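Removed from the display is one protein chain of the complex; every other protein chain stays in position.
Order of writing sets the labels: A and B. Residues in every chain begin at 1.
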Amino acid sequence: MADAAGSVAEPVGLELAEQFSSKDQQREAATLGMWAWLLTELLLFAGLFLCALVLRILYPASVTLATTHLKFWIGATNTAVLICSSFTMSGAIVTSRLGFRRLMLGCMLATAGLGSIFLLLKGFEYYQDYNEHMMPFLNMPYLLEKDTSSRLFVDVYYVTTGLHGLHLITGVSILLWLTWQASQPRFLEFHQNRIEVYGLYWHFIDLIWIIVFPVLYVLNR
Amino acid sequence: MTGPGNHTDYPLLLWPAAASHAATHVDYLISAFTAVTLLLTVPIFIAITYFALVYRAGRKVERGHTSDRNVKIEMSWMLIPFFLTLGFFAWGAQIFDTAKHPPGNAMTIQGIGRQWMWKFEHPGGQAEINDLHVPTGQAIVINMISQDVIHSLYLPAFRVQMETLPGRYTQVWFQADRPGTYRMYCSEYCGTDHSVMNGQIYVMTPGDYEHWLNSAGSSISLAGGGKRLFASYGCTGCHGAASTVRAPSLAGLFGRPVPLASGGTLVTDKNYVRDKILNPDHNLIAGYKQVMPSFNGVIPEDEMIQLMAYIETMQEVQP
Partner (left out) sequence: MSPSDAVLRDPGTPRITIDRPADYLHAEHTLRSWFFTTDHKRIALLYLASITGFFVLGAVAAGLIRLSLLVPNGQIFTNDTYNKLFTMHGVIMIWFFLIPSIPATFGNFLIPLMIGAKDLAFPKLNLLSWYIFMGGSLFAVVVLIVGGVDTGWTFYAPFSTTYSNTYVIPALLGVIVVGFSSILTGLNFVVTIHKMRCPGMTWFRMPIFVWTHYAVSLIFLLGTPVITMALILLVMERAFHIGVFDPRLGGDPVLFEHLFWFYSHPAVYIMVLPGMGVITELVAAFSQKRVFGYKFVAYASIGLASITFLVWGHHMFVNGQSQLASTVFSFLSFAVAVPSAVKVYNWTATIHKGAIRLDTPMLYAMGYIGLFVLGGLTGLFLATLAVDAHLHDTYFVVAHFHYIMVGGTMLAFLGGLHYWWPKFTGRMYPEAWGRVGAFLIFIGFNVTFFPQFILGYLGMPRRYHEYPPEFQLLNVLSSAGSTILAVGYLFPMVYLIWSLWFGKRAPANPWQAKGLEWTTTSPPPPHNFLRTPVVDYEPYDYAIKAREVG
């Protein structure tokens, strides 16, 4: 196993858990379970998207004013970063299916790295917001004090991006843990399914951001 | 009727007093609904009991039985009760519709809910706490707002209630027909003393009500008080007749459609005017530059009521 591409593909498979009667059943159950979870998550965010859209209809001027203070370019960069991470995650899934463990580990680390870059950029954006006094919930002057309705939108912005960030932090942590697991020998032989199921979750985090970005940053700009 | 002042003994009450024709109407609805309910349920109760006794295991009865599904029967017992009850939906909706639309000649009493008391102000400026005096034969609208949390003004004798919300006016109306003393409650839980945020509503003949108004006395009417506040908050500076600042005139404002800067129009009502005073940036009006300062946190609710009463009278001075 000198270099990743040239290495012999490892056996790929699944360890049958005792409650299942076949491996197909186990695979399908895991996938359906993750989809059900993602559906729940989507509804969790849906409430916030609805709030943001309602605010746009009620107070278009205030929302436009507030969006001009959001860091469009950081948001756009982050969108690109997450889309890249989805590609690397897909790479991890494909290589895991083929049994190329080294390559897969590389892809997973790249995904985690891109996720961390997103978080760093987001943190930097929050820091800039802080410097610009765009944090109305803190005990300090708020830049758009005069426009009370803009506050609502800005609050929704923090709750939504905060919740998304929380998902990303969880996602990166699980991914690192999974990478460590996957670095153990014979992982793919018994647990390749975990990579597939985790991939769904990562794509979902990506998808949520792809909704967040236009809803918060782009519309009304 | 059992007067609240009577402290001797209380017989078993089964039906509440009704102080208006509308209340009696609701009673009819409920009685009829109860009758239909009994019609739908008593057969079930009888059938279950009867079957349970007749078809007990071990009894020799004929059980050679029918199929275990029958679409016709199932559809009929699904749909017939539904359409029967739908009649009550329509009846209830019709009464509700009336309850949402006070007649044009109604008298407006302003109400404020706060932890834990009710305050009412009559058009002549007479204010009362936890009591409300109203005349018979006159439709009365209570226009309410809350100063803190959600309350709800509940007048069982009229079979009506309405939540009193912070930051928004809500209305409830009734027309009292039977003089007497009735109870009034806060029915939406509002904290520590929720259960004593109640009082009495005195329904009086118009003559008695006039008499009460005079004895309650008030140096100045609501609109009169509002006029003074209008000046003291500096509203006259821009909205006054002699003003040089270009601000919309408020004369004849209520019920008038206003064109908005964002397109579309909006019919002015109390909620709109209140919102404009507190948040001038909302719903900018076409053709005016927004220069008005916000009065959020400056004007308390009872002064807001007076201001509103005054702005409403400005309608009449319109040339």
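Throughout what follows, contacts are C-beta pairs under 8 Å (C-beta built on N, C-alpha and C of every residue); 3 or more make two chains touch, one makes a residue touch a chain.
Since this is a predicted model, take the numbers as computed values, not measurements.
Only one residue from B:A47, B:I129 or B:I220 touches the chain missing from this view: B:A47.
Of the candidate positions B:V141, B:L165, B:L229 or B:A261, contact with the hidden chain is made by B:L165. By the touch criterion stated above, the residues of chain A touching the omitted chain are 18-21, 25, 28-29, 32-33, 36-37, 39-41, 43-44, 47-48, 51, 137, 148-149, 151-152, 155-156, 158-159, 163. Take chain B: the residues that touch the chain left off the picture are 2, 4, 7, 10-16, 26, 29-30, 33, 37, 40-41, 44-45, 47-48, 51-52, 55-66, 68-70, 73-74, 77-79, 81-82, 85-86, 88-89, 91-97, 99-100, 115, 148-150, 152, 154, 156-157, 159-163, 165-168, 170, 183, 185-196, 279, 297.
The rule we apply is simple: only the chains that are shown with their structure count from here on.
Rounded to a whole number, the gap between the C-alpha centres of chain A and chain B is 47 angstrom.
Taken in their complex, chain A has these residues touching chain B: 59-62, 146-149.
Residues 261-262, 279, 281-282, 284, 294, 296 of chain B touch chain A in their complex.
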